[in-house]
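Before anything else, here's the structure in question.
Note that one protein chain of the assembly has been removed; the remaining protein chains are unaltered in position.
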Amino acid sequence: MIIGLEHYLFISAILFSLGLFGVLTRRNAVSILMGIELILNAANLNFVAFSRFVTIGISGQLFAVFVIILAAAEAAVALAIILALYQNIKSVSVDEADAMKG
Amino acid sequence: MDCIQSYVWIVPLMPLIGAVINLLLGRRLGNRVVGPLACLTVFISFCASTLLFLSLTKLPAESRSFTNLVYTWVLVGDFRAEVSFLVDPLSAVMILIVSGVGFLIHVYSIGYMHGDKNYSRYFGYLNLFVFAMLTLVLGDNLLLMFIGWEGVGLCSYLLIGFWFEDKKNAIAGMKAFIVNRVGDFGFMLGFLLLFWSLGKAGVWTIRFTELSANAHLLSAGMVTAITLLLFMGATGKSAQLPLYVWLPDAMAGPTPVSALIHAATMVTAGIYMIARMNFLYVLAPSAMTVVAVIGAATAFYAATIGLVQNDIKRVLAYSTISQLGYMFLGVGVGAYSAGIFHLMTHAFFKALLFMGAGSVMHGLSGELDLRNMGGLKEKMPRTYWTFLIATLAICGVPGLSGFFSKDEILWKAFSSDHGHWGLWLVGVLGAGLTAFYMFRVVFLAFFGESRTDKKAHESPGVMTIPLMILAALALVGGYVGVPEVLGGHNRFHHFLTPVFDRHTEVATHAHHSVGLELGLMVISVVVALAGIFIAYQMYIRHPEHPKALAERFPRLYNLLLNKYYVDEIYHAVFVRSLLGLNNLLARFDLGIIDGAVNGSAWLTKITAKWSGWWDNTFVDGAVNTTASAVISGGSVLRKTQTGRIQNYLLIAIIVIVVIMVVKII
Partner (left out) sequence: MTDHVLSWIVFFPLIGAAVVLILPRSQERAMKLVSVVATFVPLLLAGWIYLNFDRSTPELQFVEHYPWIRSFNIYYFLGIDGLSAPMVLLTALLCFLCIFASWNTDKGIKGYFSLFLLLDTGMMGIFCSLDFFLFYIFWEVMLLPMYFLIGIWGGPDREYAAIKFFLYTLLGSVLILLAMLALYFATEPHTFDMTKLMAARGSFVGPFWKVVFIGLFIGFAIKVPIFPFHTWLPDAHVEAPTAISVILAGVLLKMGVYGLLRISYPILPEATVWFSYPLVILGLINIIYGALCAMAQKDFKKLVAYSSISHMGYCLLGMAAFTQAGMNGAVLQMFNHGTITGMLFLLVGVIYDRAHHRDINGFGGLATQMPIYAGMTSLAFFASLGLPGLSGFISEVLCFIGAFPVYRTITCLAVIGIIIGAAYFLWTFQRVFLGQLDDKYKTLPEINARELFTLIPLGIIVIILGVYPMPMLDIMRVTLGNIISIVQP
């Protein structure tokens, strides 16, 4: 069986859906962050797949690397925020952090 | 030119220095210094006055007058007033009386005020008093005279209210000053009128010498008005009807002060002023008549009150008013020198009477009521004899000083062109009454049984020696003015004549027979002796008579005892109405004037409230409606803003899905 573009896209769609589900349903901020990671990786998969199957040069891989770096930075910042959040309200549940002021 | 003539200012300055030192430093100096210092300053004045008098007598009779300019006091436009002193026979006699009698009173005060806790203040005031009086008589213009004029008023206020812890004394002082001010009102208007009307005629001056030289420029009506206004001032200062009311109350002060006020200073100021302004009065016969009539009326009226008073000082006070009436009678009929003559003799015997009364009080530890005295003749011999001499003098017993002066006035009242037999008659009756009530005092105080349990004692020498000096003066003081009809030369009269004869002293030119003059003299002496005899009958022979008489005529007795209720009437008419007017005006001020201000503020506030209400309701209402619409819209919309990211995401995804579905379809 030849693994074609469709397969990649299919996997990617599943990953995206899982991530979206996680983001929408979880109340734990860390879980939401994990969902976001899934969504981002789904996008990465798409970039790399298109780069492989469509002749547009290496810009797809390049974007994927970009996104990875971005994701790392994003994770660092987000985790810091969550940590701060936890220190303030002793919880990481996003429902409880609904006030603008601390 | 005698060198003393350029040092006239020493006379008033010395007592002023004494006053300043005593008032500012008196407490530190101590009583041993204060009293002698005060006496010394007045004594220096007296010596200077004597020198001035002597230097004046050396001059020829026509040129006996000089002025001593010290400095220009006020100079504005046409108005010029100088501090400058005029010495002529009139003022020379006056300064001798003032400083001489004043000095004796000062000496007497050392004994009388011994032990008072405000000793230095007392002597400060006393010196100030003498200063003011000397300024009054020496001033060569009306304004400077007015300084002294008000100055004696001030000092009388301070001294009458000297023992101010007692409210009664304080009120008496205040009354004296305010009644005097009523007189000053007249004096001030007279002064303004005189200055202006002469100025209109081209002479802007207030100096006596220039006024006298230019008096003829004034119209008759104007002179009458001026003289009457000035006389109003004199009635206040010299306690004549109707402004005499302050004087009996002035007894509230220490007794030597009464002597000073009544004898040497203050009350004589009015007489002096009229004598000084004689050049105006001779031009206004009707004003002179007013002066004479008021004088005679006061002489009689005050004598009637004096008949029944029980307070020894009050009797003397009414006798002062009465005697001043005689002086006004004298100057009113144009006999200026006779008026001044009586002023002088009166200064001697009245100072003596008051100081004698003070000595009695001193001996009886402050007793004033005649009913509680009696039998003092033996216990206080010196006081008794000096008091008796003064009483004989005031009664006009021949040979004593009062006889000559009073008789001259009465004779002039009868014989002068301005005189009238009615004036003479009132005067003689008054003299009879005077003799009666003065001997009543003598009999009640010194004769009979003692009616008190207090131990009387004679006063110390520092008090009795001035009494004896004054007694000597009261005995012989009249011999400077023995009338021609009794073989004298009336030197006093001739000495003063240069001051008055510029406009011819009217009285001297009347032609009456010598027999008439002697006859009238005998009548007045007989009346006086009758008064003494009746007093003797009533108070020595039949001491029960006075009481019976009082019970027989209770109305008359009470009327006299209560001084015709004049004080009460004045209080009801003037004081009450003034206070009522004040309160009315104060309420008017607070209610109407300030009310108008506050009212307009209130009106502004009300308008502001209305427009505020309008603004709130309509103008602001529209704005608020818009705002509240926005708010309610907002509150609906804000429900979508939950603050939960997941909700937003969900909505976003739903919308995307919907859009995709719509697109696909």
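A and B label the chains in the order they appear, each numbered from 1.
The rule is simple: contacts are C-beta pairs under 8 Å (C-beta built on N, C-alpha and C of every residue); 3 or more make two chains touch, one makes a residue touch a chain.
As the structure is a prediction and not an experimental result, all values here were calculated from the model.
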item: For the chain not depicted, the shown chains it touches; value: B
item: Options B:189, B:228, B:486 or B:649, residue touching the unrepresented chain; value: B:189
item: Full-complex contact with the absent chain, from B:597, B:629 or B:653; value: B:597
item: Which residue of B:537, B:582 or B:647 touches the chain not shown here; value: B:582
item: Missing-partner contacts on subunit B, residue numbers; value: 23, 71-79, 143, 146-147, 149-151, 154, 157, 161, 164-167, 170-171, 173-174, 177-178, 181-182, 184-185, 188-189, 192-193, 195-196, 199-200, 578-579, 581-583, 585-586, 589, 593-594, 596-597, 601
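In this text, only the chains that are shown with their structure count from here on.
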item: Parts of subunit A lying in touch with subunit B, wherever the complex brings them together; value: 20, 23-25, 32, 94-95, 98-100
item: Contacting residues of subunit B [partner subunit A, same complex]; value: 642-646, 649-650, 653
